[in-house]
Every structure is written in structure tokens, then in C-alpha cells.
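Only one protein chain is missing from this complex, and each of the others stays in its spot.
Let's look at chain A:
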Amino acid sequence: MSTAGLVSRRDCSHQLHVLAVDDSVVDRKFVERLLKISSCKVTAVESGIRALQFLGLDGEKKETAGFDGLKVNLIMTDYSMPGMNGFELLKKIKESSTLKEIPVVIMSSENILTRVDRCLEEGAEEFIVKPVKLSDVKRLKNILTKGDKGQNEEDPLLSLPLSSHDLASSSTSSSSPFKFLDHRSKRPRLQG
């Protein structure tokens, strides 16, 4: 890696890095723009397999010091994708000791209650109905950056408001607070 690369990684350390996964080229471009306009760094991939490769979960590579700069703060994935769908990707991420702390948001054009419930129960932070709005991204960003600020102080989770969009109409919504945790601090996941 060149020195220039190292410098830009340090600069980017305060920028949220979002991994967007969607098989639709139109949606990838759209979500990428929503994220960039919200000052996020974006990596957009077309499939669950590619996402896992990027995250270093393909079994081929181990995490290296270089990989640190590519740390992902949020994964936004489409639900309906050929091959590995969003739910399967979510499962793989939550089953991984290295990746399970990364919040995952599912996007879907279909607001099917059983689908929403399944995803939330598997550990998705939110289920967003497409088309994604700028306000959705802003809300996610606010929640993520609040987590960063509270790192050394009292638990920021206790002061996180439940957004009106939270957890759709899922029955789990009333009992669980927004379970996002900053994976860099490696705090244990709260049991909802």
C-alpha cells in the first residue's frame, strides 16, 4: 500500500463506510448516491458472495492490517437477489465472530410481515421498504454516529430513541431497543 493510501484511510476513519449489496444496477447506483450525498464512503457490490469476499469471509484471506482501513460500519442489502439472498447473507454475517457486530439493514420492495419478522429476528437492525429515501439514510447515519460518540462515556444505547420507522410492525419492536453497537469497540450484543 502506498503512503497516499494510508493517509486517505486515516482521513476516512471518521467517515462511515457502508457496504451496499444489490443485484440491480439501477438500485446500486441510486443507493450509492444517497449514501455519498450523506457523506458516507460506499462500496457497492452485486451479490451476497461478492459482499462476503469483500468482508474477508470467503475463507481465502485472513484479515490483515491493510484490511483495517476498509472496515465496514454498515451493510445495506437487498432482500431478493439470485443465488444468496439478503436473508442468507444476513445469517452468514451474524454467524461470523468477526463480522456479527456490523449492523445489517435489509431493503426490499415487498413489505411482507413474515419477511420483516424473519429478518429482524435474525439480527437485522432495520427493514427498509424500497425505494430507499434520503431520510432513511440520514436516520441510519444519525444512529450510527451517535454510537461512535458515546464510546468512552455512558452507554449511548440507553439514550437512543426508537425511530417511528423502527422494526415496521414487528411484534419484537416493543421489547427490543435498537441493537446497534459500534463493532470497533467490541462490546457484547445486548440481549433484547
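Heads up, the rule we're going with is that a contact is a pair of C-beta atoms (placed from the backbone, for glycine too) under 8 Å apart; a residue touches a chain by one contact, two chains touch by 3 or more; residues count from 1.
The criterion applied here is as follows: contacts and distances are computed from a predicted model.
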Completion exercise
Choosing from "Histidine-containing phosphotransfer protein", "COP9 signalosome complex subunit 5", "glutathione transferase" or "Casparian strip membrane protein 1", the absent chain's UniProt record names it "Histidine-containing phosphotransfer protein"
Fill in the blank from the handout: Out of A:Lys92, A:Arg115 or A:Lys130, the sole contact with the unshown chain comes from A:Lys130
Completion exercise
Given A:Gln53, A:Ser80 or A:Ser96, the correct residue touching the omitted chain is A:Ser80
Problem - Residues of chain A in contact with the chain not shown - result: 23-27, 29-30, 33-34, 37, 80, 82, 109, 130-131, 133-134
